[in-house]
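With one protein chain withheld, the remaining protein chains of the complex are depicted in position.
This part shows chain A:
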Amino acid sequence: MELRVMIIDDDKIFNLMTTVLLRNTGITINPISCTSGQEALALLLSPTTQDTAFLLFLDINMPMMSGWEVLARIEELACPPPIYVVMVTSSIDEADKAKAMSYERVIGYMVKPIKREKLIALKNVIALTDFFSY
């Protein structure tokens, strides 16, 4: 099964920086950048996503549709593909972290700016180890 990495943030500069770091840390060569939740959901529901697992770097604070709303929509999907989410935010509110970790599919919580070490450590998360074994 293929792991597709998606960066969902309305901040294009952040998306660019995250893309560089993902490539640099070897998590993925071609991450998909989405600047809104709707865009990300559309991709997740597209036929091409069959037999594909997704790793989402999902920003909480987005206009139109927040990261929480995206998460809620994913939970409502009838037969979703395997989707793993890392919640990303510039907020330092601990309540957000606690809320994020209450979702089963959320495997990480990162405060901007994202650190290389955090991304490298992500490879060792049990849910993802199959995708990063050599």
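A few remarks follow.
The rule we apply is simple: a contact is a pair of C-beta atoms (placed from the backbone, for glycine too) under 8 Å apart; a residue touches a chain by one contact, two chains touch by 3 or more; residues count from 1.
Methods note: contacts and distances are computed from a predicted model.
The unshown chain of the complex is recorded in UniProt as "histidine kinase", chosen from "Phospholipid/cholesterol/gamma-HCH transport system permease protein", "ATP synthase subunit b", "Ethylbenzene dioxygenase alpha subunit" or "histidine kinase". Touching the chain that is not shown, out of A:Phe14, A:Phe54, A:Trp68 or A:Tyr109: A:Phe14 (per the contact rule at the top).
The chain not shown here is touched by just one of A:Asn24, A:Ser46 or A:Thr129, and that residue is A:Asn24. When the omitted chain is restored, the residue from A:Arg73, A:Lys99 or A:Lys112 that touches it is A:Lys112. When you scan A:Asn30, A:Ser46, A:Ser91 or A:Thr129 for touch with the missing chain, the hit is A:Ser91.
One chain of the complex is left out; on chain A, the residues touching it are 11, 13-14, 16-17, 20-21, 24, 61, 89-93, 111-116.
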